[in-house]
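Just dropping this structure here.
The complex appears here minus one protein chain, its other protein chains still in place.
Up next, chain A:
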Amino acid sequence: MTQYTLQAHRPSNRCLWEGRRVALKVASGAGDLQTCTGKPRDSKMVEWTDFERATIVDIFSKMQYEVVGPAALARCLVVYPWTQRYFGNFGNLYNAAAISGNPMVAKHGTTILHGLDRAVKNMDDIKATYAELSVLHSEKLHVDPDNFKLLSDCLTIVVAAQLGKDFTGEVQAAFQKFLAVVVSALGRQYH
């Protein structure tokens, strides 16, 4: 029985596609063909620790959607003004005060935040959960996926202000990991 060992072609043994350090092994005939992440093909890609799960559930159970959603979207439109390109019909976005007081911004901010609920409820398969929304953002809304990261940074900052000292480094890590997975899922159906 022959066994092949493929060395990744960079000295640091870095898999080009997944960006992780891997050694590729293919065992012939053994049926345990592995992807370049070294995991069996059907395994879930994201692993959550108990702490991470509990943290995400906790944050969202205490979330004041009508405060945080509007604040996060408004902040995004102020701090990264080019994001306003998607809201041409929202009326007055001329300055920070106008944006923060704009009712359409507020309503949409709340909608977006509630959109995260389904990820919270389906943390083990966020990819599939957002497949439809990803198509929507790509085909209908034509949103540059880079914007998802901008909004998630603003959301992190608003949630940090809400939670204060409770938003520890560990909590921040869990929250940002969660948002990163959502952002990745939302960008997946773009082509």
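Heads up, the rule we're going with is that a contact is a pair of C-beta atoms (placed from the backbone, for glycine too) under 8 Å apart; a residue touches a chain by one contact, two chains touch by 3 or more; residues count from 1.
The criterion applied here is as follows: contacts and distances are computed from a predicted model.
Trainee: If you look up the hidden chain in UniProt, what protein name do you find among "Hemoglobin embryonic subunit alpha-like", "GATOR2 complex protein WDR24", "1-aminocyclopropane-1-carboxylate synthase" or "Septin 5a"?
Mentor: Hidden chain, UniProt protein name: "Hemoglobin embryonic subunit alpha-like".
Trainee: Quick one: which of A:46, A:136 or A:160 touches the chain that's been left out?
Mentor: Of the listed residues, the one touching the omitted chain is A:160.
Trainee: List the residues of chain A that touch the chain left out of this view.
Mentor: Considering the whole complex, chain A reaches the absent chain at 74-75, 78-79, 96, 99-100, 153, 156-158, 160-165, 167, 169-170, 172-173, 176.
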